[in-house]
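For subunit A:
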Amino acid sequence: MSVTLTHDGAWRRGMDRLRRIVAACGGPAGCLGAAIVLALLVLAVFATWIAPHDPLRVSLPDQLLEPGGDFPFGTDQSGRDVLSRVIWASRASLAVAGVAVLIGLALGVTLGLSAGFFRGGWAEQAIMRLLDAVAAIPVLIWAIALVGIFGIREIEIGPFTFGNEVKLMLMLGLLYVPTLARITYTSAASESQANYVAARRLQGVPGWRIMLSDVLPNCLSPVIVQATLMLALGIIIEASVSFVGLGVQPPTPSWGNMLADARNYLLSGEWWLSVFPGAAISVTVIGFNLLGDGLRDRLDPRHALPTVAG
Partner candidate 1 sequence: MLVLILRRAGFSLFSLLVVSLILFALTRSIPDSPARIVLGDEATEEQIAQFEADHGLDRPVLVQYLAWLERLVLHGDLGRSFTTRLDMNAQVTETLPVTLELVCIGFVVALTISLVLGTLSALWRDSPVDYAARLLAVLGVSIPGFWPALVLVLALTVERDWFPPGGFVPLGEGLAEHLRSIALPCLCLSVFYMAVLTRMTRSSLLEVLGQDYMRTARAAGLSRPRVLLYGLRNALVPVVTIAGVSFGHMFGLALIIERVFNIGGMSRALLTAIQQRDYALVQAVVMMFTIIFVVANLIADLLNAWLNPRLAARAA
Partner candidate 2 sequence: MSPRDDLGVSDMAPIPVVGRGAPGKPLLEIEGLHIAFGARDRWFEAVRGVDLRIHAGEVVGVVGESGSGKSLTALAIMRLLPRGARISSGRMRFAGTDLLALDERGMNRLRGSAMGMIFQDPLTALNPALPVGHQIADSIRTHQGLGRAAALARAEALLDLVGIARPRERLRAFPHELSGGMRQRVMTALAVANDPRLLIADEPTTALDVTVQAQVMAMLDRIRRELGIAVLFISHNLELVAEVCDRVAVMYAGRVVEGAVVEALFEAPRHPYTRQLLRCIPRLNDETGPMPTIPGLPPRLGAIPGGCPFAPRCDAAFARCTAEAPDIWRRGDHMARCWEALR
């Protein structure tokens, strides 16, 4: 009897916790998004153990095998396992998108926050005008052009060697800055007018502390939402740029460069080469989009603007 009771209590506590988690993600759709993103992170981090084969191992006898048996997603033109490559490719995609968003956040939030908080400063205003002007950049075109300009070779700076992915991260990150700075600026500017900020000033709290400990937490919601949607955008852009051969370089697998290879086998009918990497991209992006929409419903319901990517 008592066993049943505790079990019942635990079950109810579990349900309560589940309900709270669902609410935190902004409803069932957002929760599904979070689950997809979580699953992808697990795949990317533990790719070494999860992938059944070595994604780089060339095996000519296994060329272009149809899905089935040892290779559930088939093999490619070099006999590499498509499933393992799809799993490993999540690393490159998530890394590029993730680091780019981190760079964009670090710079964009700093600029937007200081420009919004110290409104009087001409320097801040000038920076915001300049960023507004630079926002007139179609991200995908510029990403392609910039990689094109700097070349796809590895760059050596001091003891470090940077692969093409690193360039992509940096450039995407910089391209994200105007949008994130604008969003932070808007809420920081209105937040700085709030009475509690004036009250803190009267208490003699220094400006930079008010900015960091009071204003910043209060304008993070729209930034978090936008950052989530930018992760989705980053995945698409990485795939697109890799697809035209300017992103992640072979043999390192990325969904985009796998699709680029698959293009050569369209007419001969090896459908699995294009279907699985594309599906992986789509599921990932759906995950981030659902999570972003869910977070927006929860954190920032007034700004229901979809983002434009491409």
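One rule holds in what follows: a residue touches a chain if its C-beta (ideal position, glycine included) is under 8 Å from a C-beta of that chain, and two chains touch if they have at least 3 such contacts; residues count from 1.
Regarding candidate selection, all candidates are chains of the complex that A comes from, given by their letters.
Because the structure is predicted, anything quoted here is derived from the model rather than measured.
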Subunit A in this complex touches just one of 1 or 2, namely candidate 1
Which residues of subunit A touch candidate 1 once you look at their complex with the stated criterion? 129-130, 132-142, 144-151, 232, 236, 239-240, 243-246, 259, 262-263, 266-267, 269, 271, 274-275, 278, 281-282, 285-286, 289-290, 304-306, 308-310
